[in-house]
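Apart from one protein chain that is not included, each protein chain of the complex appears where it belongs.
Naming follows writing order (A, B, C, D and E), and every chain is counted from residue 1.
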Amino acid sequence: MCLAVPMKVKSIENDMATVDYMGTETKACTAFLPEVKVGDYVLVHAGFAMEVLDEESALEALKLWKELEELSFEKKEPKLVEEKSIELA
Amino acid sequence: MCLAVPMKVKSIENDMATVDYMGTETKACTAFLPEVKVGDYVLVHAGFAMEVLDEESALEALKLWKELEELSFEKKEPKLVEEKSIELA
Amino acid sequence: MSDIITLAHGAGGRLTSELIENVFSIYLEKPLKFDDAAVLDFSGKENELTFCTDVHLVKPIFFPGGNLSLLAIYGTINDLVAMGSKPLYLTLGWIIEEGVEINLIKELANEIKKASDECNVKVVAGDTKVVPKGQGDGVYLSVSGVGQKKSSLSINSRNIKEGDIFIITGTIADHGCAIMLAREDFPLKSNIESDCACLDKLILPAVERFQNEIHAMRDPTRGGLSTVLNEFASSSNICIEIDEEKVPIKDEIYGLLDPLGLDPFTITCEGKMLIACSPNIGEDLLNMLRSHPLGKDSNIIGTATKQVPGRVILNTKIGGKRFLDMPIGENLPRIC
Amino acid sequence: MSDIITLAHGAGGRLTSELIENVFSIYLEKPLKFDDAAVLDFSGKENELTFCTDVHLVKPIFFPGGNLSLLAIYGTINDLVAMGSKPLYLTLGWIIEEGVEINLIKELANEIKKASDECNVKVVAGDTKVVPKGQGDGVYLSVSGVGQKKSSLSINSRNIKEGDIFIITGTIADHGCAIMLAREDFPLKSNIESDCACLDKLILPAVERFQNEIHAMRDPTRGGLSTVLNEFASSSNICIEIDEEKVPIKDEIYGLLDPLGLDPFTITCEGKMLIACSPNIGEDLLNMLRSHPLGKDSNIIGTATKQVPGRVILNTKIGGKRFLDMPIGENLPRIC
Amino acid sequence: MNWLDEFKSPEISQKILAQIKEFDFPYTFMEVCGTHTVSILRSGIRSLLPKNIKHISGPGCPVCVTSQGDCDLAILAASIPNICITTFGDMLKVPGSKSNLAQARSEGKHVEVVYGPLDALKYAADHPETEVIFLGIGFETTAPTVAATIKKAKEQNIHNFSVLSFHKIVPPALDALLSTNPKIDGFIYPGHVSTVIGTKPYKDVLRKFNKGGVIAGFEPVDILSAILELLKMQKDNQPKVVNNYHRAVKDEGNINAMNFINEVFVTEDAEWRGMGTIPNSGLGLRGEYKKFCAKTKFGLKSKKSPDPPGCRCGEVLQGLIEPYECPLFGKVCTPIKPVGPCMVSTEGSCAAHYKYGKL
Partner (left out) sequence: MNWLDEFKSPEISQKILAQIKEFDFPYTFMEVCGTHTVSILRSGIRSLLPKNIKHISGPGCPVCVTSQGDCDLAILAASIPNICITTFGDMLKVPGSKSNLAQARSEGKHVEVVYGPLDALKYAADHPETEVIFLGIGFETTAPTVAATIKKAKEQNIHNFSVLSFHKIVPPALDALLSTNPKIDGFIYPGHVSTVIGTKPYKDVLRKFNKGGVIAGFEPVDILSAILELLKMQKDNQPKVVNNYHRAVKDEGNINAMNFINEVFVTEDAEWRGMGTIPNSGLGLRGEYKKFCAKTKFGLKSKKSPDPPGCRCGEVLQGLIEPYECPLFGKVCTPIKPVGPCMVSTEGSCAAHYKYGKL
């Protein structure tokens, strides 16, 4: 619905932050995040920082999934389902 | 100084004449020649008819030149003058 | 005046030559600028290849006597034919302005088909680019051609000898006049049609028959007959003397050009060939050319002399002489 | 929606293919649309000729990693190389907008000289047209090329067999990203440079060594790797299965494309070759390619199978599968 | 590996997938958000799900649900002399009743692609002689960015800037969708809309319709774990609202962003492509900001322009039919000439079926 990527805040001047994502730098307006600070990861959408990403809760979630019952996991080769690409007019 | 060709008047509507010169047709304004009539040859310059050409005086002049002393006429081959095209920087 | 490209640089006359000489010569293999197609070296063969390219733009795209597709295909065919080679393969590059109707492209494709069938050439590859609205003008068409010629033939602009005669295969200036007339806002009217035609069937049999008695050929296009004559004079370092009254020019052409102050020698043709050949084949070649509909107005118009090497002299109708020079830029209508 | 040309028709994807199929096929000799150059029949010879054309436009004309001249010359070289042929001769067609500085043309001519020297090709003919201000965009360059190949070689897009493997000679999407970044008003910044390069020295020794074990080659340009893969799948009527994680893509490329919602498989490359070859030479060919600086990131990225003939399947990084389709038109940044 | 990258991890994805495969009951979920749709298709998740799990792509993105009438209005606006339409790139191909913005541009209209509303405002400031209209497309994620831009225009006295607001909001659409009793067991809720609106609207849905859902991020691990959560709540027969995107979504959302929306916009009825008029689902400009309303400024009025007869998007969206059951599918309606939002969106249900078959 709304494309947004997590970008790292490099600097802030007034309500504009310079942000970086894997070597791509751009500006993002911080009007919605008065508390944002350099070093934060922010979700950037349409030139605005929408939210500061919370590392702690991310790590917690990751930990949960990584600890998922190993036993039930058996790598199945993904298979193509039978149907061919449907016929087009 | 002022390119003009003799064109034949084909028709006139208000102050605009349709004129012809060897298959080329165009419009010429007759504001300067209220007396012009279809069939006249007019000198056309910049979209205006400048003067009606006088056939009688033309024929007269031509007659004069055609009758120029034949005796003194001897066709000489035109010669290139000696100078080459001048050197250019 | 700062050095920028103006329309004059594209008008085929003096400034175009200067651009080639001063700028493009850096990467051009040989001084090929005065030939219509390059002859490619594939050593040890009885046949050589010829290779040429032209970019075509014309407004309007359809005009009395032709259209962009015919112009483009015929133009490339003629350039190959001018080297004495048989046209075989073409490639096309389209530059289309956003917003052009696909039906127009279809019509143009049909005309390409017609023209390539007529000339027995195969269109073997192509490319299409679309440019944003306002960065093109309808359709531009770039056409490259490959042909085949006998290695033994040596028809090129450096090959003209003193005493050679010059034949033009028909009336000059028709195409340029037709295009002027076809422009929407042009205030003069006349029935002149473009002479746009492909010359393979007219020229190649003559090449076959007269072989190396034909020394050079060129189809006068942009810059008109005067440009080609000057290129020939310069490449072969001979003087070319042309008899004005022998050059076929239709009355209607004067009818259009006189009021504009333009010189028919500088106006574009699109279906004529200028041929330089030995004087001894002159009459036979002339008769052969005249027997073909596209060559019926062929005439011997001049001779290669030593008078002023590198220049073209026009013997005027009243018996005077003047240099016939390349046009300098665009042909603009004159008031004076 | 009326049928007019839009930028999408020039974007190299689905609509470009349709234009060729529905409109241009009328005059095209064979269904050559999926090959980069035509192979010309000069019967009875050990060598065949290849012939191709491309029209080049790029804005800005000079960009990080290259410029219009390099793009144009290398592009044509690569198309000839893709057929397994040695590039020999080029012709150039310039379309210059009135008002361009002649110094720019000089710089471009110098770059052409550099590129043609580097690639050992000769520029043998050309043409120059100037279009009025507002009917062009700086400079467009049309380049045609002629090359020579052994008649015994049969490298073409219809020649791919089940079991063949696919090698890409380096990272994808660099050029398209560099061009986006170089646009004046583009709000994102990154150091990505174009991969613009000529591939003769990388590819021709491999062709020499592996001969007909190489089945098809193509340099992915407009429309990106996905377009070439789809063209291959369609021409050879095979299924191509690609492993996403094996396709070399730089992190910076994701860095730029993710925020724009664009897919690297659809983005232009300019110095990469996709090679389809017998599986038995895969490792040797890969090692040979990797030993050349232009091929150091080469990788085997997929296999020809029978799964869904005519389609390309991507095995995603997480082990899923999806079809990899041609892009439909222009790549436009997404909000969603 | 950065902690953010771990959400792309194939290993973790496979672990979650193995868990998903433990559930054998039939289950149909819909992701509301087009960006989720793209993610599910591009990453191949769709092909990895067991056959008992059916996936329906939701109404897609705000771009794709923009009605024909609104597209026509944008094209009409583009033909006002001296106007420049600034827009997100993906709006260019969305079809009106006869044309789209890409075609309008082909015909010489001035249409500029921008990367965000602030770029459009900058364009206006740099071209004071041109009237710049920004197409306000987007849900609650985008609406505050446009609101903030309009406030800046006001502060900076930029008078040649206005917005053609086609903004829509999500909760009324969920309400409308669920009111028709669709064959959907649960939702993946839009992560970035939720960043702004928080979790409350989904709790309202739960209360009213007894349907649960999971707020999810956009990486494979995010999506697969969300599906796992959905399956668990189904098994427990306990519909819930789960915030699985905790790193970006607070329960209360982003209050600042909501304040921007509420200051500048007011809700109004809106027309959704394929779904008809949904009451109070659109955002128009409020009070003192009306002077930045392009409709007011240029006297533009949306004409209702019904979807073409035959389009069965509504049913596709409700999971009632498969795309290829629509009579228009692949014939009148293709990705090159799309009709409904499911085809307009390059990754909508119909477009996906057209392009990818049932791989």
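Everything that follows uses one rule, which is that a residue touches a chain if its C-beta (ideal position, glycine included) is under 8 Å from a C-beta of that chain, and two chains touch if they have at least 3 such contacts.
Nothing here was measured: the structure is a model prediction, and the numbers come from that model.
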{"item": "Contact list for the unshown chain, restricted to visible chains", "value": "B, C, D"}
{"item": "Contact with the hidden chain (one of C:L15, C:A125, C:L181 or C:I249)", "value": "C:L15"}
{"item": "Footprint left on chain C by the chain that the document does not show", "value": "1-2, 4-8, 14-15, 18, 185, 187-188, 260-261, 263, 308, 313-323, 325, 328-330, 332-336"}
{"item": "Contacts of chain D with the absent chain, listed as residue ranges", "value": "98-99, 132-134"}
{"item": "Touching residues on chain B - with respect to the absent chain", "value": "1-4, 6, 29, 31-34, 41, 43, 45-48, 50-51, 53-55, 57-62, 65-66, 68-70, 72-76, 78, 80-81, 83-86, 88-89"}
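FYI, only the chains that are shown with their structure count from here on.
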{"item": "Contact-graph distance - origin chain A, target chain C", "value": "2"}
{"item": "Most centrally placed chain, judged by C-alpha centres", "value": "D"}
{"item": "Chain whose average C-alpha position is farthest from chain B's own", "value": "A"}
{"item": "Chain whose mean Cα position lies farthest from chain C", "value": "A"}
{"item": "Whole-Å gap between the CA centroids of chain A and chain D", "value": "32"}
{"item": "Whole-Å gap separating chain B and chain E, where each centre is the average of the chain's CA atoms", "value": "76"}
{"item": "Inter-chain centre distance, chain C versus chain E - centres from mean C-alpha coordinates, in Å", "value": "59"}
{"item": "Set of chain C residues in contact with two or more other chains", "value": "98-99, 132, 134"}
{"item": "For chain E, residues that touch 2 or more chains besides their own", "value": "14, 34-35, 44, 47-48, 60-62, 88, 106-107, 115-116, 119, 138, 142, 356-357, 359"}
{"item": "Full enumeration of touching chain pairs", "value": "A-D, A-E, B-C, C-D, C-E, D-E"}
